[in-house]
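Left out: one protein chain. Kept in place: all the others.
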Amino acid sequence: MGDLVQVSNLRVVAGNDAGKPVPIVKDVSFSIPRGEVLALIGESGSGKTTIALTLMGYARPGCRIAGGSVRIDGAEVLDLNRDELTALRGCKVAYVAQSAAAAFNPSKTIIDQVVEVVLIRGLMTRAVAEAKAIDLFRALALPDPEQIGGRYPHQVSGGQLQRMMAAMALITDPALVIFDEPTTALDVTTQIEVLRAFKKVVKDRGTTAVYVSHDLSVVSQMATRIVVLRHGEVREVGLMEQILHAPEDAYTQALMAAARPARRHALSTVAVANPAPPLLEIRGLTAGYGRRDSRGVPCNIVLKNIDLQIRQGRTLGVIGESGSGKSTLARVSAGLLPPADGTVLFNGEPLAPGLTGRTRDQFRRIQIVFQNADTALNPSHSVARILGRPLEFYHGLRGAARDRRIKQLLDLIRLPVNIATRRASELSGGQKQRINLARALAAEPDLILCDEVTSALDTVVGAAILDLMGELRRELNVSYMFISHDISTVRSICDDVVVLYAGQKVESENHRPFQAPPYHPYTDQLISSVPEMRSGWLEESGAVQTPPYVDPVNCGTDLCCFLVRCPVRINGVCNVAMPPRVTLGNGNEILCHHSDADLRRLYSPSHMRTDLR
Amino acid sequence: MTQAAAPIATDKAVATSGLRRAGQFLMALPLSGMIGLGIVVFWLLTAVFGPMLAPYAPGAIVASDVFDPFSARNLLGSDYLGRDVLSRLLHGARYTVGLAFAAALLASITGTGLALTAAVSGRWIDEVMSRMMDALISIPSKIFALVMVAAFGSSVPLLLLIAAITYVPGAYRIARSLAVNLNQMEYVQVAVARGEGRVYISCAEVLPNMIHPMLTDFGMRFVFAVLLLSGMSFLGLGVQPPDADLGSLVRENISGLGEGAPALIMPAIAIATLTVGVNLFIDSLSRSRRTMGEV
Partner (left out) sequence: MKTTLVLIARRLGTAVVTLLLVSVVVFTISSLLPGDAAEETLGRNATPEAVAALRTKLGLDQPAHLRYLHWLGGLLSGNPGQSMANNLPVKDVIASRLPKSLLLAGLTTIVSVPLALLIGILSAMYRGSMLDRVLSLVTLSMVAVPEFLVATVAVLVFAVNLRWLPALTIVPENATLGEFLSAYAMPVMTLCFVIVAQMARMTRAAMIDQIGQPYVEMAILKGVRPARAVLTHVLPNAVGPIVNAVALSLSYLLGGAIIVETIFNYPGIASLMVDAVTSRDMPLLQACAMIFCLAYLLLVLVADICAILGNPRLRNQ
């Protein structure tokens, strides 16, 4: 049969109008045998998406394919004229984009977009095409496959939309499908469903595919062959097993090391049962946005009845998917959002609910660090001004004393002093996040609220930031509230954890979190959804994780928030009353009707799963 | 590493980097932008120094005939009364450029100030102010000008006031949406969580990031003001004789239309080059910022 795709000496340049062209893909060669899935792995700027797009003869505006050869089925793609390219795209090579929400036209129904190419080419009648689309929807495990196509993109969830985009790609039975980071924008529990659906259709149809990703664990579920890229160059090509178990290239090894969850911060030695009041304590917190009613309750409640504690020198992880209210928790603690109910205590003393009424010293002792360093640093200020302001504001430092302290801070975050005169736009992502952290440190705080601080960074850069945070904690004895959606990061640096779901605390764990089951059913789902870096994991986890389909239950406000998605809900119990808080044998406190013994029994097959370290 | 506290950023370094930035900015301009900038600079200089260079007094009747063509004595010919067109043009440019510039500046500053106030104040103040601005913007600029002139009679200060009030709502809208977006930025949230006051946040965190777009907007308002004021003068409701701006010059010499007199053509060209020049410059500005942002 031979190779379907042969790429040799491919070069792509980015040419700006004035300057000379900058190479972004340099002499890349690889081939894909028929029926195989090849992964393009790399961090941002590695050129992985650019390479994938050249397989369709496409370069993004501002880029140009400068040379080399791309052969599909023996035919040279780069020699095709415009009409031939249009014929190639969609029919022979199809594309699944990263963000389905952006890649679907918001003003047309999904089915219209799925069958569009087939109708333009006149490959099938509309009725046949729609029937085929419905078959694909079914194969991709979409709910209500007959009707769902009639909706508009904003009316279905992100995971569903991503699968419908796969249906759009597969409707012409293309020889090659390109998946461009198709699950990166999804929550981890959604990602696993989408991956499973993708894997099934690719396997059933024997499709040849290219899977572009930065995530080795995801790739190891999908691909048989890997190309590791960095700065537009191929670092290593090999079969999946070889790359996973015996990477030869130093960069691949570094990538693997950063991706393997390891304990990064030593556990705090401070005992949980310390008699001193906790640094931060939140009691019965309810908060939200929007218009407030007569009792001061906002119409859109984001957090409900939250209790938590952070002790001096410890790191509390707050984990949950997008929309679970974890960022709101940081905003309330910092005073940016006054709570509707409940109190926030600092060192045992209640803090004013909003900004007014907090003293400057209280402001100083709680600092907040945001996710996106691009928007967290004022683009019109220099680094010296960004770091100098809190020094001046809290400590009254001016002139030489301030400059000296700025130097010390830069030293502390391992950045050279000459960076002080630069503006944020001149720094790299990792440098920006370090400055972001240093600004918080300048206040000499007791507690730093970290909102997804590593999510926007590449794995290796993010790992370095986590290491830095660990050193700072040891040297300065600060505490962190570490907000994240990434369970392996939380596991590797946190002493205690709370799990949020739909604004409620469903579980809290003290000391070495996520080490010993049983857990709350949602936590269990979270843990078991994180892909492992080995092939075959998806199939195994799939065998355990088949949520039984239960009749939709009426989800009132005073029922368990996880009821609709819970795989172990009890009819007549869970849909009748609010669950109690239960302390399990391992010390974890969960919001569930199940007892310790129930959970152990229900999740017994999960003992077969390898221990997630 | 030395322990001595060397100053981190000297003024000199900042100044040179500012010059370098300006140089880079000029080099990044496309040809049309450079032409536009040239025209803008020319007219600004004319407005400042023009009257000093005028060969005759603007009101003096110096030519023997009316609607003279170009000649050595009257470079741009003579007008309907036999006055020197060049001298009248140089004086008129000061009115047109000066009035429009002052009005646009007043409008931009007022609009920006009100927008910042609205953005950091409570919902009520914001709502009331935005409603008022919506109402003002619904009165077409020329209609507003006509009502004002009918009520108070035309005068230079009134024209300035009219043009300024007319363009405040537009500047306010742009500035407010900028300020509201910037307020959501995480660096502003960090400053709020640091305990900073509203004035510091507005002036130090938000305002510096509004200046670029507001300057572009200022250029647009300037063009609009030139068009409005010369239109009013053309109707005979703008700058009143014996003073004259470029629009008045077109109006008073309209009877030279049949013979294509320079007295009519020259002020017309002057207005067109001024507004087209500013437009070219602004357009290239936003375009070059876009390409610079992409890199």
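Chains here go by letter, A and B, matching the order in which they are written, and residues are numbered from 1 within each.
Note that a residue touches a chain if its C-beta (ideal position, glycine included) is under 8 Å from a C-beta of that chain, and two chains touch if they have at least 3 such contacts.
Note that this is a predicted model, so its numbers are computed, not measured.
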Filtering B:N74, B:T112, B:S202 or B:S230 for touch with the omitted chain leaves B:S230
The one of A:V22, A:A75 or A:A102 in touch with the missing chain is A:A102
Option touching the unshown chain, where B:G23, B:G38, B:G197 or B:G260 are the choices
B:G260
Absent-chain interface as seen on chain A, which is shown
53, 56, 58, 60, 86-91, 94-95, 97, 99, 102-108, 116-117, 120-121, 152, 154, 168-169
Missing-chain contacts mapped onto chain B
32, 131-132, 134-136, 138-143, 146-152, 223, 226-227, 230-231, 234-237, 247, 250, 254, 257-258, 260, 264, 268, 271-272, 275-276, 278-280, 283
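As a convention for this text, only the chains that are shown with their structure count from here on.
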Centre to centre, by mean C-alpha position, how many angstrom separate chain A and chain B?
48
Chain B to chain A touching residues, read off their complex:
1, 5-9, 13, 17, 28, 185-187, 189-190, 192-196, 205, 208-209, 291, 294-295
For the complex, which residues does chain A have touching chain B?
16-19, 62, 331, 334-336, 355, 358, 360, 363-364, 366-368, 370-372, 375-382, 384, 389-390, 393, 400-401, 403-404, 406-407, 411, 417, 420-421, 439, 443
